[in-house]
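The complex is shown incomplete by one protein chain, all other protein chains being positioned as in the whole.
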Amino acid sequence: METMSPLERILRGIALTLVVIFFMFPIVWIFLMSFQTNETILRIPPSVIFTPTLDNYAALITGKLTTAAGTLDIAFMRNLGNSVFLSVASVALALVLGVPAAYAFARHKFRGSEDIAFTLLSFRFAPPLLVLLPLTQYFQWLGLSNTYFGLIWVYQLICLPLILWIVRGYFEDISADVEYAYRIAGHSWFSTFRKIALPLAGPGIAAAGLLAFIFAWNNFVFALVLASADKQPVTVGALAFVTASGIQYGQIAAAIVLSITPTLALALYAQRYLVEGLSLGAVKG
Amino acid sequence: MNDTALSIDNVDKFYGPVDYGVHAVKRLSMEVKKGEIIALLGSSGCGKTSTLRMIAGFEPVSRGTISLGSRQVQTLPPVRRNVAMAFEGYSLYPPLTVRENIGFALKASKLSQAVVDEKVASIAKLLEIEDILGRYPSSISGGQQQRASLGRALIRDAALHLLDEPMGQLEPQLRAVLRGRIKHYIKERGLTAILVTHDQTEANALADRIAVMEGGVLQQFDTPKKIKERPANLFTGTFVGEPPMNVFEASVSGSGTGIRFGLKDGVHLDYHTSDFSHPVREALLKRQKVVLGVRPYAVRRSADGVTGRVAVNQWLGDQTHIAADFAGGTMVLVEHDRTSLEIGQPIGIRLEPSSLHVFDSESGNAISHGEELA
Partner (left out) sequence: MTTLQLKNIVKRYKSQTVLDDLSLEVADGERLVLFGPSGSGKTVLLRLIAGVIDPDEGRVLIGGEDMTAVDAEHRGVGMAFQNFALFPHMSASDNIASALTSRKSSKEAIAGGVQKVAKLLKIDHVLSHHPKALSNGQKQRTALARALVGSPPLLLLDDPLRNVDAKLRFEMRLELPRLLAAQGATVIYVTQDYKEAMALGDRIAVMAEGRIRQIGTPAEIYNSPADIEIARLFGDPTINLLDVVPQRGPDGAFVELSGVRVRLPGFGAEIVGKECVLGLRPETIAFTEASTLGAVPVTVEAETPLNEKTVTLALTARGREILVSRPAGTPGPTAGPAHIAVNGRAAFLFDRASGQRIRPSEVTSKRNGEAA
């Protein structure tokens, strides 16, 4: 690399700072809000100086929300549990189904294979609202509405295409010769898949799984329509804070902090994989 | 009149901070005369490409000066150095045809279109790309792109032509004749050229002098003949020449009338004192351990030689390569006829004193070549 002049270095620093402020501001603001009462949040002009309180978090964890109109029961912790269960189960199922499919699409070009793969991806293109109405009908008819199984199934619309396309790119990147070499060394195709293809595509599978997890976690509209209160994830559960006596900004902020913490932690932990996985998916997809 | 085309004086190249970064080129000094073809030869990471890029102006010089003619250029941008370059990655302009690519550099020269066309046609004929002049770079093969890129550099009338791995991708069947034509073209026009290559065959074929580099240090700068006959050290000796030089570790001992080299497996080579000049004898006897080198084509078969056993006998059409098990190692012989030797057959191997290269076993520096001191 060329060495930079001091002026270039300063300009670069300023530009970077601006970008960081732009992107980090909402997160920081929400974080601060979660330690304030509704009164301090809504005062004008807003200020960053306040006496922090843990009431919001306490309310979420105990499930008792005290408002001007009385005490409300909220199921936030249950929602959080639902989110974890739904996301993990959906991603697990999507991996079990998607990784072998991705391998097949990567290694075996058969008539129509591209079309099938593309059709699967196109699930991501359709606006969810478009399919929701008929889906609700079917689910009621099948007895799947308001079941975990039904939700996990619908979540495959989100997870499966993502995993399929990202992991397929990774499999295609593995030289076919490496797999041939293992076959010729006397191993069956299944053991080649298990011992060679899977470990080599490991980072890609992890990235795809992570992304699928985040997308599943953030889903709102499917769960809103297809699940009632006891099966709802946090994204829907947070609606409970829009109460008759007003919007509970403090609790919403605390709920957001709690609900983004797992995905944020995961994303930070696997940042490298994620960036790799995303860009690869972008190129190959 | 000054006939120096390029002079590099005490040039250092650091990647990262000066004196602390990666030291890619170390105190390099060399002079190139007008009309010379020079090869910078070395394996990857030896500093040859950094050197070329500093001459072209793509890479700042950390320390030292580079002059073209009598003009110091190390701080000038590339366009003001009057240097033509053929890039290893070809770098042809994709939206232009091969013809436009080659003629591109002449646009600035205010030559009439007819003259440009004529020049392009003649260089295209030389490089055998006449039939693809109207095509775009993306639709021609790697070898053709490389020839187009060479044409674009050679057509210019620059003070210096820099050619980075100019022939690596060429079709093998075209290589020999193109080497001859390009060499003739450069010589006929009195151009000065520096080519960078890792292929010693190419360096030997084209260059008047070869600069062998390794670890950022210039190892030897001499004519191909001199480098072959008088390699400065073990590195140059084994890097230049194909098949590579045979190398054996040996002990040295002297008796009244002879000098004896002891090799592995109890093999020893005896020479008469008079086979070496007095200073060589002294230099040899001062050391216990040396490394003996002998070029494959200089190894002779003779009944009174030391016995080796034929391990491999490969006929290549116009040469025979023989490998014999000899003194715990392998001795390679090159002969120009087809030899009928059976595998396992014993042969007598004779190393003439005049063909012996002796190197210091620690520094690797040459001690003697034949009967003379290095």
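The chains carry the letters A and B, assigned in the order they are written, with residues numbered from 1 in each.
In the analysis below, a residue touches a chain if its C-beta (ideal position, glycine included) is under 8 Å from a C-beta of that chain, and two chains touch if they have at least 3 such contacts.
Only a predicted model underlies this, so the values are computations on that prediction, with no experimental measurement involved.
Asker: With touch as defined up top, name the shown chains that contact the chain not shown.
Answerer: Across the whole assembly, the hidden chain touches A, B.
Asker: Write down which of B:A205, B:L218, B:A232 or B:V306 is the residue touching the left-out chain.
Answerer: B:A205
Asker: Please identify which residue in B:L195, B:A323, B:V358 or B:A374 touches the non-displayed chain.
Answerer: Only one of B:L195, B:A323, B:V358 or B:A374 touches the chain omitted from view, namely B:A323.
Asker: Out of B:P172, B:G190 or B:G266, which touches the unshown chain?
Answerer: B:P172
Asker: For subunit A, which residues touch the unseen chain?
Answerer: Interface with the chain not displayed, on the subunit A side: 175, 177-178, 180-189, 196, 199-200.
Asker: Touching the hidden chain in the full complex, which residues of subunit B are there? Just list them.
Answerer: 43, 172-177, 179-181, 183-184, 187, 198-201, 204-206, 224, 238-239, 241-244, 296-297, 311-312, 314-319, 321, 323, 330, 332, 334, 336, 343
In this text, only the chains that are shown with their structure count from here on.
Asker: Which integer distance in Å separates the CA centroid of subunit A from that of subunit B?
Answerer: Here subunit A and subunit B have centroids separated by 58 Å.
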